[in-house]
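Can you read through this structure? Questions will come right after.
Note that one protein chain of the assembly has been removed; the remaining protein chains are unaltered in position.
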Amino acid sequence: MGYLFDPANWEWLFTGNNARFILEGLLVNIQIALIAMAFSLAAGLGLALARLSRMRWLVFVTGLWIDLWRNLPLIFVILYLALALPEPWRDAYEDAAPDLLPDVLQTGRVFAALLALTLYNSAVLAEIMRAGIQSLDRGQHDAAAALGLSYWQRMRLVILPQGLRRMVPATVSQLITLHKDTTLVSIIAIQEVMRHGRIVTGFNFFGGVQAPVLQVFIFIGLLFIITNLGLSRLSRRLEIREQQRSGTTVKPISGLEDQVATAQTR
Amino acid sequence: MQTMRWRWPAAVVLALGVLVTAGCGDDDDKQAGSGETATTQARTFAAGTTMAKLKDDGEIAIGVKFDVPPFGFKNPQSGAVEGFDIDLGKRIAQELGVKAKFIEAVSDNRLPFLKDGTADLILSTMTITAERDEEIDFSEPYFVARGRVLVKEDSDIKDVDDLSGEKVCTALGSTYEATLKKQAPKADLRLVDSYSECLELIQNGAVDAVSTDDVILTGMIQQDDSLKLVGDPLTTEPYGAGIKERDTGFQKFVSEVIAKWKRDGGWAAAYQKWVGRYTGEKQDPPTTTLAEALKLN
Partner (left out) sequence: MGTLFEVLTEHFDELGPGFWVTVRLVGASFAIALVVGTLVAALRIAPSKWLQRLGGMYVETFRNIPLLVLLFISYAGLRRAGVPINNWVAGIGSLGLYTAAYVAEVLRSGVFAVSKGQVEAGLSLGFSHPDVLRRIVLPQAFRTVIAPLGSITIAMIKNSAIVGVSLLTLPDLLKEARIVQARTFQTTETFFWAAVGYLLLTAGATIAFRLLERRFAIRR
């Protein structure tokens, strides 16, 4: 216990560049999470629509795809893609990566990480979106059809805006899980917060101050807890606003890992 | 080991050395060759060769270790990557007339990086082995390390036979996995992603010994002098630069640069700066040839 609170063990936090180095690493995690989320939203929407289509085979195949990515461990997919991704794909990524991205994110390895995160996350989001869309009152579909709108017009103008808005709290919640999952990319040598933390504990003779593993990783843990608490508070606030706005809510079982929202009203 | 008495002066010299090199380089990993020799020739290369392509690109991507002092490590205070491998890398870049970009290559992604082009060259404490030679090409050896065993100073382990039943740490995908299975079949092998994890595990008592190249182990002793090397060398490990398979033009070029580096004192300076200063041992540039190295391993 004394070891935990001994101020000598926390001195590293205030010396040299250590704290900033770790925060710089955390920034990389946040960036990866946001980029992966952006791609996942687009892909997830596509998958959700496919799941809701009238073509039986498409529903079935999409269902299999979603089940596959939701059942494989994410770290497994990350490692596999990092080892097996063909060179031309990586080159294409490195050429396409815009220069406003930091150097760390322009390496081909990051493509494997982003692809893995997107494959998994889009599958989860697809289910969340599907639940949101299906939770809409049938009356909406019928009214829109009665107005003479085609399937796609109905989707675009009536169903999707309402259904997707309901899923915003659940999506923000999923961002928390995604943010935690970005630590896994440290395994494929991407320089994010875990790697920076390990460097800080290893090279204490540069700073002259011992940076013990326990304290460094408690610090990193606290950083995540704080950012994720902020996100979950945001999610709750959005949920309340949605409840006030529409009178009905889709009730996700809050904070469940790999949650699928369950519709409450039909 | 004399390192005990050397600790404080060595630390001061190291800190000064770091300040000086940090001052010379940029932050982040894009560094031009820092002038260790006076001549910077603007060479031109035959079209179609890797050298010409790299010259056009203006930079060479070199895979190095980020967590293995003294050969390749990232200094958290300056953000720059430094070490013996990095100095050789800078020299090669200088001879090409391009910038060196150092990326991290851990033991099990070194070969994939070369194959898929993420790295143009690998200088990452990589031992020349016949098995690896089937997947990539090597330059002539630029350093000869020896496999040793590292233990805590109060350990009973005296050499490799004592490793039976003990927990021994080495890196996933390194040559030591096979070596230890042969020389210490009853040892409890613990494989990790990088040697910094092995250092952590032996320091906190989770493993009893670490086995890998003596220079990597020396880097660990630098950070924690309660560790020591024991036993006779297990293996001889000639280090070579990793080059994409069948790129003989580039392989010849790199080997020539290495030979020149050995001749004109660049090797000796790097050795003293990164190794000799800590081990107190003298070494001459290696004369082992690639052919001999392949027969060894």
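Chains: A and B, in written order; residue numbering restarts at 1 for each.
Just so we're on the same page, contacts are C-beta pairs under 8 Å (C-beta built on N, C-alpha and C of every residue); 3 or more make two chains touch, one makes a residue touch a chain.
Quick caveat: nothing in here was measured; it's all calculated off a predicted structure.
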Among A:A8, A:I225 or A:I240, residue touching the chain not depicted: A:I225
Touch criterion as defined above, residue of B:D56, B:E135 or B:D232 at the omitted chain: B:E135
From A:L115, A:M155 or A:M194, residue that would touch the chain that is not displayed: A:M194
Residues of chain B (touch criterion as defined above) contacting the omitted chain: 108, 111, 135, 169, 172-173, 177-178, 190-193, 197, 200-201, 203-206
Touching residues on chain A - with respect to the absent chain: 3-4, 70-76, 79-80, 83-84, 176, 180-181, 183-184, 186-187, 194, 197, 212-215, 217-218, 220-221, 224-225, 228-229, 232, 253-260
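One rule holds in what follows: only the chains that are shown with their structure count from here on.
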Intercentroid distance (Cα basis), chain B paired with chain A, Å: 37
Parts of chain A lying in touch with chain B, wherever the complex brings them together: 16-18, 21, 82-83, 85-87, 90-91, 103, 107-109, 187-189, 191, 195-196, 198-208, 213
Residue ranges of chain B in contact with chain A within the complex: 11, 14-15, 18, 28-29, 66-67, 69, 73-77, 79, 103-106, 109, 112, 115-118, 193, 196-197, 199-200, 204, 222-223
